[in-house]
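Each chain you see keeps its place in the complex, though not every chain is here.
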(Lines give C-alpha, C1' and ligand atoms only; values in the text may rest on other atoms or scores of the structure.)
Protein backbone atom coordinates (compact mmCIF):
# COMPACT_ATOMS: atom_id res chain seq x y z
CA UNK A 1 0.00 0.00 0.00
CA UNK A 2 2.72 2.38 1.01
CA UNK A 3 5.67 3.31 -1.21
CA UNK A 4 8.24 6.10 -1.23
CA UNK A 5 9.86 7.01 -4.57
CA UNK A 6 13.64 7.00 -4.25
CA UNK A 7 14.26 9.10 -7.36
CA UNK A 8 13.30 9.28 -11.04
CA UNK A 9 14.47 5.82 -12.01
CA UNK A 10 11.48 3.81 -10.79
CA UNK A 11 13.04 2.84 -7.48
CA UNK A 12 10.71 2.66 -4.51
CA UNK A 13 11.00 1.91 -0.81
CA UNK A 14 8.17 -0.17 0.70
CA UNK A 15 7.61 -2.05 3.92
CA UNK A 16 8.83 -5.63 3.39
CA UNK A 17 6.22 -7.89 4.97
CA UNK A 18 5.80 -11.61 5.63
CA UNK A 19 3.40 -12.00 2.70
CA UNK A 20 6.28 -11.01 0.39
CA UNK A 21 8.04 -14.27 1.27
CA UNK A 22 7.98 -15.76 -2.24
CA UNK A 23 9.13 -12.55 -3.85
CA UNK A 24 11.85 -12.17 -1.22
CA UNK A 25 13.09 -15.71 -1.80
CA UNK A 26 13.23 -15.24 -5.58
CA UNK A 27 15.21 -12.05 -5.05
CA UNK A 28 17.64 -13.74 -2.67
CA UNK A 29 18.09 -16.61 -5.08
CA UNK A 30 19.13 -14.15 -7.79
CA UNK A 31 21.64 -12.43 -5.54
CA UNK A 32 22.72 -14.90 -2.91
CA UNK A 33 26.36 -15.18 -3.85
CA UNK A 34 26.81 -11.42 -4.16
CA UNK A 35 24.79 -10.59 -1.01
CA UNK A 36 26.62 -13.13 1.10
CA UNK A 37 30.09 -12.10 0.02
CA UNK A 38 30.55 -10.18 3.28
CA UNK A 39 27.39 -10.72 5.33
CA UNK A 40 25.11 -13.63 6.11
CA UNK A 41 21.94 -11.65 5.31
CA UNK A 42 19.15 -13.99 4.26
CA UNK A 43 21.38 -17.05 4.44
CA UNK A 44 18.74 -18.86 6.47
CA UNK A 45 16.06 -18.12 3.88
CA UNK A 46 16.30 -21.15 1.65
CA UNK A 47 12.63 -21.85 0.96
CA UNK A 48 9.37 -19.92 1.28
CA UNK A 49 8.82 -20.79 4.94
CA UNK A 50 12.31 -19.83 6.05
CA UNK A 51 12.16 -16.69 3.90
CA UNK A 52 8.95 -15.75 5.69
CA UNK A 53 10.62 -16.33 9.05
CA UNK A 54 13.38 -13.88 8.20
CA UNK A 55 10.82 -11.17 7.41
CA UNK A 56 8.57 -12.18 10.30
CA UNK A 57 11.38 -11.51 12.77
CA UNK A 58 11.37 -7.90 11.60
CA UNK A 59 7.57 -7.69 11.53
CA UNK A 60 7.68 -8.65 15.20
CA UNK A 61 10.42 -6.09 15.87
CA UNK A 62 8.31 -3.44 14.17
CA UNK A 63 5.28 -4.27 16.32
CA UNK A 64 7.55 -3.86 19.36
CA UNK A 65 9.13 -0.66 17.94
CA UNK A 66 12.54 -2.41 18.04
CA UNK A 67 13.35 -2.41 14.31
CA UNK A 68 11.83 -2.81 10.86
CA UNK A 69 12.68 -3.95 7.34
CA UNK A 70 12.03 -2.18 4.05
CA UNK A 71 12.45 -3.46 0.53
CA UNK A 72 13.72 -1.55 -2.49
CA UNK A 73 11.73 -2.23 -5.63
CA UNK A 74 13.18 -1.25 -8.99
CA UNK A 75 10.58 -1.16 -11.76
CA UNK A 76 8.42 -3.41 -9.66
CA UNK A 77 11.12 -5.96 -8.81
CA UNK A 78 12.42 -6.42 -5.29
CA UNK A 79 16.19 -5.91 -5.56
CA UNK A 80 17.36 -5.25 -1.98
CA UNK A 81 16.51 -3.25 1.07
CA UNK A 82 17.43 -1.38 4.19
CA UNK A 83 16.52 -2.17 7.76
CA UNK A 84 16.61 -0.90 11.27
CA UNK A 85 18.61 -3.80 12.72
CA UNK A 86 17.83 -2.30 16.11
CA UNK A 87 15.82 0.70 17.28
CA UNK A 88 15.74 1.87 20.88
CA UNK A 89 13.50 4.89 21.36
CA UNK A 90 14.38 5.03 25.07
CA UNK A 91 18.07 5.75 24.45
CA UNK A 92 17.66 7.43 21.07
CA UNK A 93 20.01 4.96 19.34
CA UNK A 94 19.41 2.78 16.31
CA UNK A 95 21.41 0.84 13.73
CA UNK A 96 20.75 0.66 10.02
CA UNK A 97 21.78 -2.16 7.72
CA UNK A 98 21.30 -3.03 4.03
CA UNK A 99 21.52 -5.68 1.32
CA UNK A 100 21.31 -5.61 -2.47
CA UNK A 101 21.31 -7.99 -5.38
CA UNK A 102 24.09 -7.35 -7.94
CA UNK A 103 21.84 -6.23 -10.80
CA UNK A 104 20.84 -3.20 -8.74
CA UNK A 105 24.29 -2.22 -7.50
CA UNK A 106 26.05 0.96 -8.55
CA UNK A 107 22.97 3.19 -8.61
CA UNK A 108 23.14 4.61 -5.11
CA UNK A 109 19.91 2.85 -4.11
CA UNK A 110 21.14 1.99 -0.62
CA UNK A 111 22.34 5.52 0.04
CA UNK A 112 19.02 6.94 -1.09
CA UNK A 113 16.98 4.48 0.94
CA UNK A 114 19.15 5.00 4.01
CA UNK A 115 18.54 8.75 3.83
CA UNK A 116 14.81 8.09 4.10
CA UNK A 117 15.30 5.97 7.22
CA UNK A 118 17.70 8.44 8.82
CA UNK A 119 15.43 11.42 8.12
CA UNK A 120 12.57 9.55 9.75
CA UNK A 121 14.64 8.48 12.75
CA UNK A 122 15.87 12.01 13.47
CA UNK A 123 12.90 14.13 12.34
CA UNK A 124 9.86 12.03 13.20
CA UNK A 125 11.14 9.84 16.02
CA UNK A 126 13.57 12.21 17.73
CA UNK A 127 16.43 9.71 17.73
CA UNK A 128 19.91 11.01 18.49
CA UNK A 129 22.28 8.52 16.94
CA UNK A 130 22.16 6.26 13.88
CA UNK A 131 24.88 3.63 13.61
CA UNK A 132 26.10 1.52 10.72
CA UNK A 133 28.11 -1.70 11.21
CA UNK A 134 30.11 -3.06 8.31
CA UNK A 135 32.67 -5.81 7.86
CA UNK A 136 35.99 -4.08 7.34
CA UNK A 137 36.44 -5.65 3.89
CA UNK A 138 32.96 -4.67 2.78
CA UNK A 139 34.06 -1.63 0.82
CA UNK A 140 30.68 -0.90 -0.77
CA UNK A 141 29.01 -0.82 2.64
CA UNK A 142 31.71 1.40 4.13
CA UNK A 143 31.40 3.72 1.16
CA UNK A 144 27.69 4.12 1.90
CA UNK A 145 28.50 5.05 5.50
CA UNK A 146 30.98 7.61 4.24
CA UNK A 147 28.53 9.03 1.68
CA UNK A 148 25.94 9.35 4.48
CA UNK A 149 28.38 11.59 6.33
CA UNK A 150 28.96 9.13 9.12
CA UNK A 151 32.05 9.06 11.30
CA UNK A 152 34.13 5.92 11.80
CA UNK A 153 34.09 5.39 15.55
CA UNK A 154 36.02 2.19 15.92
CA UNK A 155 36.68 -1.37 14.83
CA UNK A 156 35.36 -4.40 16.68
CA UNK A 157 38.16 -6.82 16.08
CA UNK A 158 37.35 -10.36 14.94
CA UNK A 159 33.77 -9.99 16.03
CA UNK A 160 31.99 -12.24 13.56
CA UNK A 161 32.85 -15.77 12.37
CA UNK A 162 33.14 -15.73 8.60
CA UNK A 163 34.20 -18.53 6.29
CA UNK A 164 37.50 -19.82 7.66
CA UNK A 165 38.22 -16.96 10.04
CA UNK A 166 36.59 -13.98 11.68
CA UNK A 167 35.73 -10.50 10.45
CA UNK A 168 36.59 -7.14 11.93
CA UNK A 169 33.53 -4.92 12.06
CA UNK A 170 33.73 -1.16 11.69
CA UNK A 171 31.25 1.02 13.54
CA UNK A 172 30.19 4.21 11.87
CA UNK A 173 27.59 6.66 13.17
CA UNK A 174 25.96 9.99 12.57
CA UNK A 175 24.38 12.15 15.27
CA UNK A 176 21.20 14.20 14.85
CA UNK A 177 22.88 17.64 14.83
CA UNK A 178 25.50 16.44 12.34
CA UNK A 179 22.81 15.13 10.04
CA UNK A 180 20.81 18.34 10.19
CA UNK A 181 23.86 20.48 9.53
CA UNK A 182 24.92 18.39 6.56
CA UNK A 183 21.40 18.50 5.17
CA UNK A 184 21.24 22.26 5.56
CA UNK A 185 24.60 22.68 3.82
CA UNK A 186 23.51 20.38 1.00
CA UNK A 187 20.25 22.29 0.56
CA UNK A 188 22.21 25.58 0.49
CA UNK A 189 24.69 24.33 -2.08
CA UNK A 190 21.84 23.23 -4.32
CA UNK A 191 20.99 26.86 -4.90
CA UNK B 1 8.05 7.53 7.01
CA UNK B 2 5.31 6.35 4.73
CA UNK B 3 2.39 8.52 3.65
CA UNK B 4 -0.20 8.35 0.86
CA UNK B 5 -1.80 11.62 -0.29
CA UNK B 6 -5.60 11.32 -0.26
CA UNK B 7 -6.20 14.29 -2.55
CA UNK B 8 -5.27 17.93 -3.00
CA UNK B 9 -6.43 19.16 0.40
CA UNK B 10 -3.43 18.08 2.49
CA UNK B 11 -5.00 14.83 3.69
CA UNK B 12 -2.67 11.85 4.07
CA UNK B 13 -2.96 8.22 5.06
CA UNK B 14 -0.14 6.85 7.23
CA UNK B 15 0.42 3.76 9.35
CA UNK B 16 -0.80 4.54 12.88
CA UNK B 17 1.79 3.11 15.23
CA UNK B 18 2.23 2.70 19.00
CA UNK B 19 4.64 5.64 19.19
CA UNK B 20 1.74 7.88 18.04
CA UNK B 21 -0.02 7.25 21.36
CA UNK B 22 0.05 10.86 22.60
CA UNK B 23 -1.10 12.26 19.29
CA UNK B 24 -3.82 9.60 19.08
CA UNK B 25 -5.06 10.42 22.56
CA UNK B 26 -5.20 14.16 21.86
CA UNK B 27 -7.18 13.41 18.70
CA UNK B 28 -9.62 11.15 20.54
CA UNK B 29 -10.05 13.74 23.25
CA UNK B 30 -11.08 16.29 20.61
CA UNK B 31 -13.60 13.94 19.02
CA UNK B 32 -14.67 11.48 21.67
CA UNK B 33 -18.35 12.43 21.89
CA UNK B 34 -18.77 12.48 18.12
CA UNK B 35 -16.75 9.30 17.48
CA UNK B 36 -18.58 7.35 20.15
CA UNK B 37 -22.06 8.35 19.06
CA UNK B 38 -22.52 4.99 17.36
CA UNK B 39 -19.37 2.99 18.05
CA UNK B 40 -17.08 2.38 21.00
CA UNK B 41 -13.90 3.06 18.98
CA UNK B 42 -11.12 4.26 21.23
CA UNK B 43 -13.37 4.30 24.31
CA UNK B 44 -10.72 2.37 26.25
CA UNK B 45 -8.03 4.91 25.35
CA UNK B 46 -8.28 7.36 28.23
CA UNK B 47 -4.62 8.08 28.88
CA UNK B 48 -1.36 7.62 26.98
CA UNK B 49 -0.81 4.03 28.11
CA UNK B 50 -4.30 2.87 27.23
CA UNK B 51 -4.13 4.81 23.94
CA UNK B 52 -0.93 2.95 23.13
CA UNK B 53 -2.61 -0.36 23.95
CA UNK B 54 -5.37 0.32 21.42
CA UNK B 55 -2.81 0.92 18.69
CA UNK B 56 -0.56 -1.89 19.89
CA UNK B 57 -3.36 -4.40 19.38
CA UNK B 58 -3.35 -3.48 15.69
CA UNK B 59 0.44 -3.42 15.51
CA UNK B 60 0.32 -7.03 16.69
CA UNK B 61 -2.42 -7.85 14.18
CA UNK B 62 -0.29 -6.34 11.44
CA UNK B 63 2.73 -8.44 12.42
CA UNK B 64 0.46 -11.50 12.20
CA UNK B 65 -1.11 -10.31 8.91
CA UNK B 66 -4.53 -10.29 10.63
CA UNK B 67 -5.35 -6.56 10.37
CA UNK B 68 -3.81 -3.08 10.55
CA UNK B 69 -4.66 0.51 11.45
CA UNK B 70 -4.00 3.66 9.46
CA UNK B 71 -4.42 7.27 10.51
CA UNK B 72 -5.69 10.14 8.40
CA UNK B 73 -3.68 13.33 8.87
CA UNK B 74 -5.15 16.61 7.66
CA UNK B 75 -2.54 19.35 7.37
CA UNK B 76 -0.38 17.42 9.80
CA UNK B 77 -3.07 16.73 12.37
CA UNK B 78 -4.39 13.25 13.06
CA UNK B 79 -8.16 13.50 12.52
CA UNK B 80 -9.33 9.90 12.12
CA UNK B 81 -8.49 6.71 10.33
CA UNK B 82 -9.40 3.47 8.66
CA UNK B 83 -8.50 -0.03 9.68
CA UNK B 84 -8.57 -3.64 8.67
CA UNK B 85 -10.59 -4.88 11.64
CA UNK B 86 -9.80 -8.37 10.40
CA UNK B 87 -7.80 -9.73 7.49
CA UNK B 88 -7.71 -13.42 6.54
CA UNK B 89 -5.45 -14.10 3.58
CA UNK B 90 -6.34 -17.81 3.68
CA UNK B 91 -10.02 -17.23 2.93
CA UNK B 92 -9.60 -13.96 1.03
CA UNK B 93 -11.97 -12.07 3.35
CA UNK B 94 -11.38 -8.90 5.33
CA UNK B 95 -13.38 -6.20 7.08
CA UNK B 96 -12.72 -2.48 7.01
CA UNK B 97 -13.76 0.02 9.68
CA UNK B 98 -13.29 3.74 10.29
CA UNK B 99 -13.50 6.64 12.75
CA UNK B 100 -13.29 10.42 12.41
CA UNK B 101 -13.29 13.46 14.61
CA UNK B 102 -16.06 15.97 13.79
CA UNK B 103 -13.79 18.75 12.50
CA UNK B 104 -12.79 16.49 9.61
CA UNK B 105 -16.25 15.20 8.69
CA UNK B 106 -18.00 16.00 5.46
CA UNK B 107 -14.92 15.93 3.22
CA UNK B 108 -15.08 12.36 2.03
CA UNK B 109 -11.88 11.46 3.86
CA UNK B 110 -13.11 8.05 4.95
CA UNK B 111 -14.28 7.14 1.49
CA UNK B 112 -10.98 8.18 -0.01
CA UNK B 113 -8.95 6.32 2.61
CA UNK B 114 -11.10 3.22 2.28
CA UNK B 115 -10.49 3.13 -1.46
CA UNK B 116 -6.77 2.92 -0.78
CA UNK B 117 -7.26 -0.05 1.53
CA UNK B 118 -9.66 -1.81 -0.82
CA UNK B 119 -7.39 -1.32 -3.83
CA UNK B 120 -4.52 -2.80 -1.85
CA UNK B 121 -6.61 -5.73 -0.60
CA UNK B 122 -7.83 -6.69 -4.07
CA UNK B 123 -4.86 -5.71 -6.25
CA UNK B 124 -1.83 -6.42 -4.11
CA UNK B 125 -3.10 -9.10 -1.73
CA UNK B 126 -5.53 -10.96 -3.97
CA UNK B 127 -8.39 -10.79 -1.49
CA UNK B 128 -11.86 -11.65 -2.75
CA UNK B 129 -14.22 -9.92 -0.35
CA UNK B 130 -14.11 -6.72 1.68
CA UNK B 131 -16.83 -6.28 4.29
CA UNK B 132 -18.05 -3.24 6.20
CA UNK B 133 -20.05 -3.52 9.44
CA UNK B 134 -22.06 -0.53 10.61
CA UNK B 135 -24.60 0.10 13.31
CA UNK B 136 -27.95 0.50 11.57
CA UNK B 137 -28.40 4.04 12.88
CA UNK B 138 -24.91 5.10 11.85
CA UNK B 139 -26.01 6.84 8.67
CA UNK B 140 -22.64 8.37 7.84
CA UNK B 141 -20.95 4.98 8.00
CA UNK B 142 -23.63 3.34 5.88
CA UNK B 143 -23.36 6.14 3.35
CA UNK B 144 -19.66 5.37 3.01
CA UNK B 145 -20.43 1.70 2.34
CA UNK B 146 -22.91 2.81 -0.33
CA UNK B 147 -20.49 5.25 -1.90
CA UNK B 148 -17.90 2.46 -2.04
CA UNK B 149 -20.35 0.47 -4.14
CA UNK B 150 -20.91 -2.17 -1.49
CA UNK B 151 -24.02 -4.34 -1.28
CA UNK B 152 -26.08 -4.61 1.89
CA UNK B 153 -26.04 -8.34 2.67
CA UNK B 154 -27.95 -8.50 5.92
CA UNK B 155 -28.63 -7.16 9.38
CA UNK B 156 -27.28 -8.83 12.52
CA UNK B 157 -30.10 -8.04 14.91
CA UNK B 158 -29.25 -6.66 18.35
CA UNK B 159 -25.69 -7.78 18.05
CA UNK B 160 -23.90 -5.15 20.12
CA UNK B 161 -24.76 -3.73 23.56
CA UNK B 162 -25.07 0.04 23.26
CA UNK B 163 -26.12 2.53 25.90
CA UNK B 164 -29.40 1.22 27.30
CA UNK B 165 -30.13 -1.33 24.61
CA UNK B 166 -28.51 -3.16 21.74
CA UNK B 167 -27.67 -2.17 18.19
CA UNK B 168 -28.52 -3.87 14.93
CA UNK B 169 -25.47 -4.16 12.73
CA UNK B 170 -25.67 -4.03 8.93
CA UNK B 171 -23.19 -6.04 6.89
CA UNK B 172 -22.14 -4.58 3.59
CA UNK B 173 -19.55 -6.05 1.25
CA UNK B 174 -17.93 -5.68 -2.14
CA UNK B 175 -16.34 -8.51 -4.10
CA UNK B 176 -13.17 -8.24 -6.16
CA UNK B 177 -14.82 -8.44 -9.60
CA UNK B 178 -17.45 -5.87 -8.57
CA UNK B 179 -14.75 -3.48 -7.42
CA UNK B 180 -12.77 -3.86 -10.61
CA UNK B 181 -15.83 -3.36 -12.79
CA UNK B 182 -16.87 -0.23 -10.92
CA UNK B 183 -13.36 1.16 -11.13
CA UNK B 184 -13.20 0.49 -14.84
CA UNK B 185 -16.56 2.19 -15.38
CA UNK B 186 -15.47 5.16 -13.29
CA UNK B 187 -12.23 5.45 -15.23
CA UNK B 188 -14.18 5.30 -18.46
CA UNK B 189 -16.67 7.94 -17.41
CA UNK B 190 -13.81 10.23 -16.49
CA UNK B 191 -13.03 10.58 -20.15
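Chains here go by letter, A and B, matching the order in which they are written, and residues are numbered from 1 within each.
The rule we apply is simple: a contact is a pair of C-beta atoms (placed from the backbone, for glycine too) under 8 Å apart; a residue touches a chain by one contact, two chains touch by 3 or more.
Note that the structure is a prediction, hence the values are computed from the model and not measured.
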Because only 2 copies sit in place here, please give the count for the whole complex.
6
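As a convention for this text, only the chains that are shown with their structure count from here on.
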In whole angstrom, how far does the Cα centroid of chain A sit from the Cα centroid of chain B?
32
In their complex, what parts of chain A are in touch with chain B?
1-4, 15, 17-19, 56, 59-60, 62-63, 65, 89, 116-117, 120, 124-125
